[in-house]
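Following this message is one structure expressed as C-alpha cells.
Yeah, one chain of the complex is gone here, protein chain that is, but the others are all in their spots.
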Amino acid sequence: MIARIRKELNNPSDFFYDILNNGYYEMEICFFPSLCDQNLIQDILLSPYSYNFDRDQFFRMIHSNPNFAEADQPEIWTELLLKGSVLFQLEDRVYRFDVQRKLQDKPDTTQIESALQGPQTALTEDLDLNISLIRMRYNEPTLCVEQHIIGVTSKTRVTVLYDKNEVNQHVLLQLQQQISQLNIKMLRAAGQLVKQLSGKYKLFPVMIQTERPDRIAAMIQRGKIAILQDGNRLGLILPARLFDFLHAMDDDYESFWMSKLLLILRYLAMILTLMLPSLYISIVSYNPELLRVQLTLSIAGSRVVVPYPSFIEVIIMLFMIEALNEASIRLPRSIGSTATTVGGLILGQSIQQAGLVSSIMIIVTSVVAISNYVIPNNSFSYSIRFVKYLFVTISIFYGLLGVVVLFFALIVYWCNLRSFGEPYLNLYNPKSKSRHGGGK
Amino acid sequence: MRKALLCFFLLVWISGCEFKDIDKRFFVVAMGVDATGKKDKPYLVTLRLAIPASKVGEGLAESQIEKVESPSIAEAIRNLKAHVDKEFDFGHCRVFLFGEKLVAESMDEPLNWLSRRRDVQLISFLAVAAPNAFHVLSANPTTERLAGNAFFLTFGGEGTVSPYTVTEYLFDSFRRFKEKGLDPYLPIVGFDGDSYVAERLVLLNKKKEILTLDPEETKLFNLSANKFSRSGIAADYKGRRLALFISRLSRDISIEKGEVPIVHLRLKVTGMVEESTASLMSNNLAKAESILEQSVNKQLEALLVKIRDADVDPYGFGLRYLAQYFGSEQDYEYWRNVYPRVQFQVDTRVVIESTGLVR
Partner (left out) sequence: MGSRHTYYHVLYVGMINIMMFVPYFLIKERFHGAVLGMLIALAIGTILSLVSMACYERFPGLGFPELCDLYLPRWLTVTINLYGALLTWLPAGAIVIYSYSETVRMFFYPEMNPFVNLLLMAGAAVWASSRSTRTVQFVHEMMIIIVSPLLIMFLMKAIFNPGMDWNAIRYVSGYVSKPPSFITIAAGSFLFSGFMSLIVFNRFHQQGFRFRFRWIVPVFATFFLAVTFFVPIGFHGTEAVEDYVYLWSMTADSMIMEYGFINRVLFVFLLIFTGVSLLFIMNTWHVAILLIRHSINRFALVEEAPVSKINLWIALAAAGLSFVYMRFINVDRNQMISEVWLITRFFNEIVFLLIMLYFVWKKRKEGSTS
C-alpha cells in the first residue's frame, strides 16, 4: 500500500510512513502529520496497538470502534490522506481513521458585524464548528444539513442548511440545480460562490454574507437557506430581500421604538450617501435657484476660492475618500493611526485652506463617508458606493432631473432583481401556502 | 460593456450646455423699474446684484447696482448683460419695485414682462418705491447680512411682522389685475437712511394708481381686508389714550341685496390692553370695549367710503357679492353701476381678555 501511495504522491517530504511491529503483528501506517491531529492518533490507534497483543482482540477493537472504517478502494487513498486521514493496513485490509487537525475549537468574535447587546460569537473557518454553532441556536429536528463537495482542486466541503418545514421549496430546488452545475477549479472564499451562483454582473448582492450565527439561525427560521463553506468564516444566506440588508441584528435585541428610529436613520443615510454628491453638483452648477437665497449665497461664497467646476471638485474628494478607505484596509497596524491623522487633516482643513476644495464640499464628503458605514451589510455598502458614481455621472449631464430619474431607474432595477426567484424589493410578501415544504 | 461606453460618449457629446457653475452667475436679488418720461426710452431698469463673500455678518452685505434706460424691460435686461462679467440669474429675484411715476402711468408692461418669464417666482414681493426705485435700491441698509435680505425679512414675515406693512405677492397681483370685483393694491417702500420703511399703501384700478392711504388707514385696511391680527387699535378713553393689542381677529362680510346694497362688515376683535393711563376696573371693561368699538366703526366706515368714492374695490366686495348670490354677467354689470352708491355698515365687537400685568 505504502509504495503505491508514495508513488502517487511523488514522495513528499512531509509524509510519514512506517511499518510498525508490536511484536505480534505488523501494521503499515501512513499519514500526513501536518494534516492530522497527532494526539488522537496516539491515543486511539497507536496506544491500543502497542499493548494489544492479541490479533483478534485488536481486530475486534477496530471493528467495534466507529472511528475506524474500511478503505478498500485504492483510488481514493491519496484523497483520504490529503483530507487528513490515517491509513493503516493490517493483513491486506486497509483501514482509515479520520483525524483531521482542528485549528479552531473556539468560536471567533465578531469583526465585521457587531451588535451592542447581542451575542458576540462569529463563525470560524472550521465547518464542523460552524455547523455546531448553528445547531446550538437552531435546535430543531427539522434542520437539514446537506453536504456538497465543490471545487475540482480544492475539494471544499460546502453544506447547505435549511429547515424542512419552513423552507421555500422553489428556491431550494433552484439552488440545488445551480450547485450541480457549478464549475469551479479552486474554491477559496464565499465570494466566489456568490458570483457563480447569482451572476457576475449584478450591481447589488442577492445573497447575504454574514459572520453571525444568530443571524443565520434567524434567517433559517424565516424559511431561508444558509450555505456554509469549509475554510471560510462567512456564511451565505439566500434568498435575500433589500430590507434584510438594512436590518442589523440590534433591531431584534433593542427596544422597539429606538430600533424603528435607527432603521429610519439607516434608510436616510443610504439615500444621503447615494444622492448627496450628485445633488451638490446639480444645485451648484445647474439650478442654484432651488435653495433659498441665504443658503445659495453661502454656497456661492464658499465656492469663491475654487478655480475649477464643481464636478471636478466632487471627483477629487470622492477619489480621496475611496483611496483612504482602501488604504485603511491594507495598512499595517503600526502606521494605522498616522494615516488617519494625515487623512483627516489633509482632507479637512488643509485642502480647503489651499483653495482646492470649497468648505461645503468637505461637509458633503464627510456626510457621504459616514453615512456609507451606517449600512450594516458590507457587500451592499460596496454596491451603494458604486451606484453613487452613476448618480454623479448623470448629474453632470442632466442635473437634478437626472438624479430623480436615475433614482426611479434604481427602484425599477431593485424591483426587477430576483433573488433565486424571489422578488428583491417588494413591500408586502404574503407567504403563499403552496410554496412551503410538505410533511408537517 | 462596449455598449455602455458608446452610450457614455454619446451623452458627453450631445448634452451639458446648461452647466454653469454657481460662481459664474450673478444673482439678482431685487429689481426696480422706473418711468423716465422720455419718449424713446421710457423705462429705467435697476438691478441689485448680490456679491457672494466668504465672510458673512451683519452689515457685510455687498452688492452691485446696475441701471440702464431702454424702450422695454426685456431689452434693458439684455443690454445690462453686457455691463457685467457673469451671467444674470433671476432665480432669486424676489423683490420688484416700481417707481411712483410708473405706477401713476400704467402697470401693463411691467406686469406682462413679469408674467412671461419662467424664473420669476410667483411668490415675489411687489412694492412701489418712493421716490423712485433706483434711489431705494441703491441704498444699503446698515445691518443687512446678505444683499436683499432686508426686503425678504420686511415683507416675508420671517423678520418683523408689522401691521403697517402690507405684503403683496405677485400671484395675488396677477389675480387682482384681472379679476371681476377685486382691485389691486401695492405697499409703498422708502428708505430712511439706514433701513427700509414700508407703512403706506397705494390702491390701483386695473391699470394705474388711484389712491394713496396714510399709515393709519393702511393699518386699518390691513386689519379689515387681510385679517392681519398682530395689530392694534386705539381710542380716547376718559380723556386718555387707550391702546389695545389685538391677538385674535375674525371677520365676516355679507352683502344685503336691495335697491342700494348694504355691505355688512362684522369684526370680532379679541385683545389685550397695552397702554391705558386711566385705570380699568372690571365694570369699566365693557365701557372701554364699547368706546373702542365705536372708534373702529367710525374710522372703518370713513375709510370704506373714501375707497368707494375713488371707485376702487380692494376688499373684493364685488366678488363677494357675485359669490354670495351665485351671480352671472348681468349681476356684475349691476354691481358696477351701483357701487358708487353702496352703503357700508361696520359692526365691531371688541373683547378685552386681559389688561396686562396690572389693572
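Lettered A and B in written order, each chain numbered from 1.
Keep this in mind: contacts are C-beta pairs under 8 Å (C-beta built on N, C-alpha and C of every residue); 3 or more make two chains touch, one makes a residue touch a chain.
Fair warning: this is a prediction, and the values are worked out from it, not measured in the lab.
Checked against the full complex, the candidates A:286, A:311 or A:391 give a single residue touching the omitted chain, namely A:286.
Among B:262, B:323 or B:351, only B:323 touches the chain left out of the display. Although one chain is not drawn, the whole complex shows that of B:174, B:245 or B:339 it is B:174 that touches it.
Contact between chain B and the absent chain runs through residues 14-15, 17-18, 115, 118, 121-123, 156-158, 169, 171-172, 174-180, 182, 316, 319-320, 322-328. Across the interface with the omitted chain, chain A contributes residues 286-287, 289-293, 295, 398-402, 404-406, 408-409, 411-412, 415-416, 418, 421, 423, 425-428.
Note that only the chains that are shown with their structure count from here on.
Remark: chain A and chain B have CA centroids separated by 65 Å (rounded to whole angstrom).
Contact residues of chain B toward chain A in the complex are 8, 11-12, 15-16, 18-23, 25, 27, 29, 50, 52-56, 89-92, 94, 119, 145-149, 152. On chain A, the positions that touch chain B within their shared complex are 284-290, 293-294, 296-306, 309-310, 393, 396-399.
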